[in-house]
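Report on one structure; see the data block that follows.
Every protein chain except one is present and positioned as in the full complex.
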Amino acid sequence: MKPRKDLLTIESLSDEEIHTILDSAVAMKEIFTKSVKKVPTLRGKSVLTLFYEPSTRTRSSFEVAAHRLSADVTTFTLSTSSVVKGESVHDTIDTLMSMKMDYIIVRHKNSGIPAVIARHCHASVINAGDGAHAHPSQAFLDAFTIREKYGEVVNKRVVVIGDILHSRVARSTSVILRRLGAQVAYMGPGSLVPPSSHTGIPRLRDWDEIFAWKPDVIYLLRVQNERIESPFFPVADYHHAYGVTEERLRRIDAQDISIMHPGPVNRGVELCDAAMDYRNCLVCNQVENGIAARMSILYHLTPATLS
Amino acid sequence: MPTLNERDIQTALDQWAEHIVAGASEDFLGLVGLISHGDVLARRLIDALEAKGISAQYGAIDITLYRDDIDLRPERPALRSSYLPFSTDGMHLILVDDVIRSGRTARAALETLFEYGRPARVELQCLVDRGHRELPLHPDYVAFRLEDAKGDVRVHLKELDKEDAVLY
Partner (left out) sequence: MTNSFITNATWAISGQKVHLQLGKAGNSVKLNADTAATDQVRGMIPAEDGNLPEGMRTIDATGKLILPALFDLHTHIEIPGRSKRECIMRAGEAAIHGGVWGMLVLPSSSFCFDNSASLDSFREAVEARSAAEMVPCGCITLGMQGEQQAPYNTLATTRDITILCDGDHAPQNLLLLYRAMQYAVDLGLTFAVRADVPALTTHTYVHPGSTAYRLGLHPCPPCAEEIGTETLLRIAESTGAKLHLQLVSTAESVRIIRRAKERGVQVTAEVALHHLLYTHEDIGDYNTVYKTIPPLRDKIDCEALLEGVKDGTIDCIVSAHTPCTPFAKKQDFINAPEGMVGLDTMLPALYTKLVKPGLLSWEELVQACCVKPALIARPWEQEEGATCEVPLLLFDPTTEMEVDETILACGTLNTPLLGETLCGKVTLPLQ
């Protein structure tokens, strides 16, 4: 793999890079089985997590990944009140430049912010989610999880259900899965699924269409009530219309379909309780694979500070 | 270009296997090859040992993540899956590699190995010793000494390179 400084989107990667990062993730996951769950690869390198949006899961996952590669991790805490305007991102960049970080992991509510930081920093910038734009490390862990489950991604059929409009997960994950040869479809409320002429991805109307489409994986997105300013759908309808109910779980089981979810799960909204214990529920695998995928991403990026 | 051919290598592996048999102790024996090439040699040695009635565990390790030159390379090498399906605690392990030169790979291999457990004894055995050591690490057994070779020494093995040969 040619030296690459940043990981901002899946679209910016070549097929070779996608395969290399996925392959290395397998090797990274083996480290978890050793008595010492750590390798010295990034000894002396500094990793900064810069989260403008709260996210315990993604941040911890990146931090564990960096620790397992022996990097030093610094957490940059930003009080959201002081970070309202984009200007402060530029000021923050100046600060970061002075800190001589090697890797910066950014999450921001505005689409496109990690790209702005990447343009002005020597450090490798990893987009840990920007607005409704991209979440490439999630895409890698999802592809890794499907590949681990089925041996390959090619020709697998994946339905992504829920708030596509606001979901960076839906965007990045559908891009990587399609690049790897999978078929992707969307399903969700009309106010939250852009028309397929915009997305290039077919839209299924309801659960009957999903079952008829014969998916291998059903990927439920988290209902993000906190990000939605004016209501896009009646929340009380959600589980009934779009969630995995007990009755639907029986059909999912009958068709041997896997369930995925980026977490954290709203029980009783996207998934009924029983779905979390379903034999083909891959949610915990996703979490574990997230660390391996992020180790692989960190390993394969080359900060400009090193050259 | 002087080369060692398939027959030379076959003969060398037979002698190598004899050496291992002679040195076998009470402890369980494991051959751990370094990916790539070392693992292929380890597999062949195990087959040769089995023909002599000695059984040994097979393992393969990728030492990339333990290299000390990762920042010096223009690009990050691809990772391969290590395979060590047994507990190394208390075992007699032989690290098998194709060529030893600076000793840096062997150093990384030792570090890799020790993060899987605490073996009773570790040996380092190589097909070719190229000389030019930079670290105080010396193989316990070497099939060919090519310390005076000019330029590269490359080992080709059928499983990976379609032929058995040592080119130098």
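Some points to look at:
Order of writing sets the chain letters: A and B. Residues in each chain are counted from 1.
The criterion applied here is as follows: a contact is a pair of C-beta atoms (placed from the backbone, for glycine too) under 8 Å apart; a residue touches a chain by one contact, two chains touch by 3 or more.
Remember, it's a predicted structure, so these values are computed and weren't measured experimentally.
Touched by the hidden chain within the whole complex are the displayed chains A.
Shown as candidates are A:74, A:199, A:224 or A:255; the residue that touches the absent chain is A:199. Screening A:3, A:40, A:131 or A:202 against the full complex identifies A:131 as the residue touching the chain left out. Across A:110, A:183 or A:255, the single residue that touches the chain missing here is A:110.
Residues touching the missing chain, restricted to chain A, are 11, 85-87, 89-90, 108, 110-113, 115-116, 130-134, 168, 171, 194, 197-200, 229 (touch as defined at the top).
In this section, only the chains that are shown with their structure count from here on.
Spacing of chain A relative to chain B, judged by their CA centroids, is 39 angstrom. Contact residues of chain A toward chain B in the complex are 1-3, 20, 23-24, 26-28, 30-31, 34-36, 38-41, 69, 296, 299-300, 302, 306.
Residues of chain B touching chain A in their complex: 62, 65-67, 70-71, 74-76, 78-82, 111, 114-117.
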